[in-house]
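The complex appears here minus one protein chain, its other protein chains still in place.
Chain nomenclature is as follows: A and B, assigned in order of appearance, with residue numbering initiated at 1 for each chain independently.
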Amino acid sequence: MKLPAALRLSPEWTPYVLLSPFVVLFAVFGIFPLVFSLYLAFQSWEPTSGLGAMEFVGLGNYAFALQDEWFWKSLKNTAWLALASGVPQHLVAIPLAVFIHTSFKKLRNGAVGAYFMPYITSTVAIAILFSSLFSTDYGLINVGISLLSKVPVLGWLMPANPVDWLNEPDNIKPAIAMIVFWRYVGFNVVLYLAALQTIPADIYEAATMDGAGRLQQFFHITLPSLKPMIFFGVTLSVIGGLQLFEEPFILTGGRGGTDQSGMTTAIYLYRMAFDFNDFGAASAMSWLLFILVAALTWVTNRAFAPRKGSA
Amino acid sequence: MQDKSPGLTRRHAGLAAGLLLAAASGAQAQQTLIVAAFPAVDEIVRAAIPAWKRLHPAVEIKVVSRQFSDHHTAMTTALSTSFYLPDVMALEVGYVGRFAQGGGLEDLAKPPYDIAQFRSRWAPYAYQQATNRRGAVVAAPTDIGPGTLLYRTDLLVKAHVSEAELTQSWDSYVATGAKVKAATGAYLMAHARDMKDILIRTGIQPGEGLYFDNQSMVLVNSPRFVRAFELARQVRRGKLDARVGAWSNEWSEGFKRGTIATQMTGAWLAGHMNNWLAPSTKGLWRAAPLPEDTFAAYGGTFFAIPRGAPSERKLLAWEFIQLMTLDRELQLSAFKSQDAFPALLETYDDPFFEQPIEFLGGQSARVGWRAAAKRIAAVSVHKQDAFADEVINTELDKVLDRGKDIGAALADAERLLKQRAFR
Partner (left out) sequence: MNSDRLAPWAAYSVVGVGALIMLAPFYFMFVFATHSRTEIFSLPPPLFFGDDFFNNLKILTERMPFWRNLGWSLYVALASTALTLLFCSMGGYAFALFDFKFKNAFFGLVLGTMLLPSFMNMIPTFMIMDALGWIDQPKALYIPGAASAFGIFLMRQFVASSIPKDLVEAARMDGCSELGIYARIVLPLLKPALGTLGLITFIASWNNFIGPLIVMRSPEMYTLPLALRSLQSPVNTEWGALMTGSAIATLPLVVLFVLSSRQLISGLTAGAVK
């Protein structure tokens, strides 16, 4: 299938040709909504009145957002949840990946599979399951806690009475964090496992011969080699954490919970748009959130400097 | 495909007919009306199709049904762009308020609809509910939810209290609750919030809504709210509420196990209790009017015509709405099959209302409910009502759980609401 020279694609034109389907789709489905949302952020718009009802208000929406107590409350909630669900994910995923990597040969796929399963569940199923599991009087999580509290040492750490997970504002956040952790830790285990497989075995052998213990090897060989993957994983967690929407949405029935304790900024945006019918403010807030996420991503990037070539 | 319900076959026919028509638009031959709804209103609409066909054999009805909140989100989206609007949309009362203030729905008070001529045929408050501040009537009521007090008669008997004591006044309601708790260990209500919810609906003046008045002034720092908060706090302090949220597992379990003695709710809850919430408690519940002669509504459905819908079908849409809301047989059959309490007053003389309800121990509760339906007062709605609802609930929680002072709580709520009253 050699085409005549005149028709053959030159290396100069190739990237444009290769990218064109993506660019076309992206322009239509990625850029237009972006521009629309930017435009909307400067308008006051009550959606059910139709498109013609937009009124220009300049920076009014931004001003409103910045002095809105609920907006700041949602940012605090989001930050808390992003940290509380994100940090344990990585702290747990790395040792887990190391364990699986070193001790599981035949059962490796099974082990990884078990951890990855939560990632593929749909939110509908999660909603029902976890509302039942977190139920105060007979939910299995509280049952588990009460069983554990009979164990001598651990018992001290366990709360004495059944925990009201879904209604107490102080408990909603940990409940959400647990669900997010459950859902995504497997994803990170897979990432780290993949990265571990690229560390050559000889480095470890050499270190052992030099007398380095297992723990030392972990801190001096494994962790530094994992740095690029940690960067990738943490970036994804930062972005995902700041945009947390599905898990709190389903656990609190779309409202954010008592005292808006589970209301992340993404949920607040959704409510502003569809519950309180204030699309202009919702757009303005989504851009403020965007700025925040972009800033934090940049910070993460710097934190992991020096950067690799292709990032 | 594998679905055997007749409704689906009709929908297929409707789809085919609709496609045929698409080519020959404007032809009077075959048309399709699209009705957007949610469970269980969708069943009610489908059940009405035979009656419709007798009137308009050439017009198919296609029902697009979505989950409750998805439906309203989809309607918001459709209204916002005027694309793909249904010909008729079902709306729950909570959303009618929001949609009514914008200009997205047809004003049915104007010609050719002239809904005002039917005004006296429906429960008055429901009609008003669909009337916005400028006097436009944006929807027609199809079912309502008259408020009632469901209580466990066996628990009251055990505590030696009578229904009269329970319902004489709010204070006596709370006092009775204490007696019931002492004698049987059962809670008076599911959550102290229910107390607040009903009390803020009492004593509303004309021109006032729940949280805002017609000039968007904030009303929450007022005696009505203070009393509501105080009584709710009293209930909590007396440990008379089970602290469970409505529709949670613990709530339904509370009914099954008899740990919740009363529930203020719409009349339709009795049907749910019978069907799946707590069928084993059949015969133990009774319905009473709300204490202190209070009348309120819990829920209700309306039908509206979007302004942006294709105009050639609007008259047909209006005819369909009239059929659903003004036809005595259809209203009654919806009542009998789906527990949809009719908004149509002329159904109220049907013997069905006098029939005893087994679940309520043979009580003919519908009689009381129908009397209540006529006495419910309408409450103006405001665009920020949904937000205000949350703010007040949050402040109430702080009062109940953290001992916040009521004055401070209401002042904080007022401050938050003032910031948004005019948005």
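Observations on the model:
Throughout what follows, a residue touches a chain if its C-beta (ideal position, glycine included) is under 8 Å from a C-beta of that chain, and two chains touch if they have at least 3 such contacts.
None of these values were measured; they are calculated from a predicted model.
Contact with the chain not shown here comes from a single listed residue; of A:Phe42, A:Phe130, A:Trp165 or A:Phe276, that residue is A:Phe130. When the whole complex is considered, the residue among B:Glu250, B:Asp385 or B:Asp412 that touches the unshown chain is B:Glu250.
As for the chain not pictured, it touches chain A at residues 1-3, 8-11, 14-19, 21-23, 25-26, 28-30, 32-34, 36-37, 47, 92, 95-96, 99-104, 109, 111-126, 128-130, 132-133, 135, 137-140, 143, 182, 185-186, 190-191, 193-195, 197-198, 201, 204-205, 208, 214, 217, 228-229, 231-233, 239, 243, 245, 266, 269-270, 273, 279, 282-283, 286, 289-290, 293-294, 297, 308-311.
Counting the whole complex, the residues of chain B in touch with the unshown chain are 1-5, 8, 11, 15, 34, 38-40, 62, 64-68, 70, 73-74, 77-78, 80-81, 83-84, 247, 249-250, 252-253, 256, 268, 272, 276, 279.
To be clear about the criterion, only the chains that are shown with their structure count from here on.
Centre to centre, using the average C-alpha position, chain A and chain B are separated by 37 Å.
The residues of chain B lying in touch with chain A in their complex are 69, 72-73, 75-77, 79-82, 98-99, 101-105, 243-245, 248-250, 253, 307-308, 383-384, 386-387, 390, 393-394, 397-398, 416, 419, 423. Only residues 44, 46-51, 53, 64, 67-70, 131-132, 135-139, 164, 166-167, 169, 254-255, 258-260, 274-279, 281 of chain A touch chain B when the two sit together in their complex.
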